[in-house]
Structures are given as C-alpha cells and as structure tokens.
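Pasting in a structure now, in structure tokens, and then I'll have a few things to ask.
Note that one protein chain is taken out, while the other chains of the complex remain in position.
And now, chain A:
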Amino acid sequence: MTSSSKSIVSFLSSCSWLSDREWISKVRVNTQAVLRRAQHIQGQKIPNKQWQTAWLLKAVTCIDLTTLSGDDTPSNVHRLCLKAIQPIRYDQLEKMDMHNKGITTAAVCVYPSRVADAVKSLKAANSNLPVASVATGFPAGQVPLETRLQEVRMAVADGATEIDIVINRTLALTGQWEAMYDEICQFREACGAAHMKTILAVGELGTFTNVYKASIVAMMAGSDFIKTSTGKEAVNATYPVAIVMARAIREYFLCTGHKVGFKPAGGIRTAQESLVWLTLIKEELGNEWLCPHLFRLGASSLLADIERQIYHYVTGQYAAFHELPMA
C-alpha cells in the first residue's frame, strides 16, 4: 500500500461513517431530482425592496473580484484593487447608513504573476483585503506536479493569502480518487497558512456523481473552499451542480463537524443571478454559510450590475454606466 492510500484509509477510518472504504464508490446522485431541486430554487421569489438591497450588499461582500486575462498589467490590477476596496459609491452607501459597515469585496483574484502588483496596490491603499491567486497550471492543470507545486509556493511567497488550485481532471475522470487526494494534500502543504480553494472544473467531470465524489475528496484533503469552475470551461457554475456540491459540504459537515466554504465561479453576471445564488446557499446550507468565510462569488462583471441595482434603489433612477466608477 502506498503512503497516499494509507493516508486516505486512515482518514476514512477516523470517521466512523466512513469506515467502509468503498463509501466513495457508493455515492449516488439522481440527476433529475437535482435538476428539479434547482428548478424549485430558481422558481422561488427573489427578495425585493430593502431586502433585495441588503442581499445584494451581502453578495458584494462575498465577491472575489477577479481578473484573469492575458492582458492584465499592473495598471488594470491597480484599478481592480481600488474598486474592491470601494465597490459601491460612498455617497450611496451613506444614504443607506451602510458607509461604515466595511462593505468591500471579499478578495481580489489574479494570476500568480500579478500577485505582487495586487499586494502592492492594496498595501498602498492601506487595505488588508486578501489577495487570491489561481495556481497549479490554471485553468487546465495539465502541467507536471512539481511545476504546479512550485507555482503555489511562489504565489504564497509573493503575498497571496488565498490560493485557488485546480484539480487534476485526468485523475478524477479515471477514478483515481486516492491519487487525487494525495495531490491535493501536497497542494495543501504548499499553501501553508494560505486558504486553499479547490476548483473542481465541474464542466469537465461528466456526471453529478463525479462532482460529488470530487467534492468529498477535496474536502478530505483539507480544502477550505470548494469551487465550481475556472470560468474557462464550456460549462461553468450552474445551480444543479451547486446543489450537488452543497450537499457534499453538508454531508462532510454532518460527519466531521467541519464547515467547508463554497465558491461558484464563471458566468455569474447579473444581480438577479447573485440573488438566486444566495437563495440556493440559504436553502441548501443555511444562513450560516452566507458570509465571506464560507461563501464566495467568483466574478468580474457582476459587480457593475449590482451597482446599478443599488443605484436604482437609492435614487429611483436607472444609472448610465459612466455614473458608476469603473473597475
């Protein structure tokens, strides 16, 4: 038995419910029931008036404001950082008496090479907002393990306090769950004190059952968050897949007492969608999960739409884009 398989076995046997090693292989997810559940959640009433505004502000505080482009430079990363510190116009927050409630986004999220720029900008602005970095051969993960580990270490060294790693889809699709567990454990070690968010790339896992299994393995290996996707796959964060992951988080909590966070990412663009996401988390995991410690929204253009909704709530008018500070 390899050391990796020993470690997973020891983990499994540490929880009485998992004493059966075949547990992972027994996971069942009924696709249609999950789709119905998602439809049920999407069909629920979206809060309005001040409820909507409060929920949207909550969504803002959970955003990992992200730029992951080939053309990122220190200047646009700088703009992004300042936007993250002041995501909603101060005068508008003031009208709602929310100006002194610490409304910032949860973090900024950049490529490893831009971590140093982001840390510098935030420091200059006297902010302790965390910088998150994607790593481990983002987005495909198809680079050697040593390179991926090195990438994590360097991002941490540059000052990233949150690392979004991608799993090795090859291992997941071929059912090598123990090997995957082992890899993620090594990433965990490389992260050190930094928070680790594990991207499952659900669009490439094929089935809900695989998503559930990958979620459990990622949590066992010490992830602080599990994240749906990189935003670069064909299918990104969808509500049904979120239900599957949320249920895995619930199962993990039921069995170990550990609360693991959830981060949908990719394709979340409208304020309306962010409200559905909050509703989904509230329904599936409860209010406890509705905070930046346990819920993040990976997004870049979402913030602008939320700003417009809040502008409308405060002023009664629909904003033109130029009235809202750009990121």
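Definition applied: contacts are C-beta pairs under 8 Å (C-beta built on N, C-alpha and C of every residue); 3 or more make two chains touch, one makes a residue touch a chain; residues count from 1.
Assume contacts and distances are computed from a predicted model.
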{"item": "Chain not present in the shown complex, as UniProt names it (candidates \"PRORP domain-containing protein\", \"Aldehyde dehydrogenase family 16 member A1\", \"Dynactin subunit 4\" or \"RNA (guanine-9-)-methyltransferase domain-containing protein 1\")", "value": "\"Aldehyde dehydrogenase family 16 member A1\""}
{"item": "Option touching the unshown chain, where A:71, A:97 or A:146 are the choices", "value": "A:97"}
{"item": "Residue of A:55, A:111 or A:252 touching the missing chain in the full complex", "value": "A:55"}
{"item": "Absent-chain interface as seen on chain A, which is shown", "value": "17, 28-37, 40, 45, 47-55, 57-58, 96-98, 101, 247, 250-251, 254, 278, 282, 286-287, 290"}
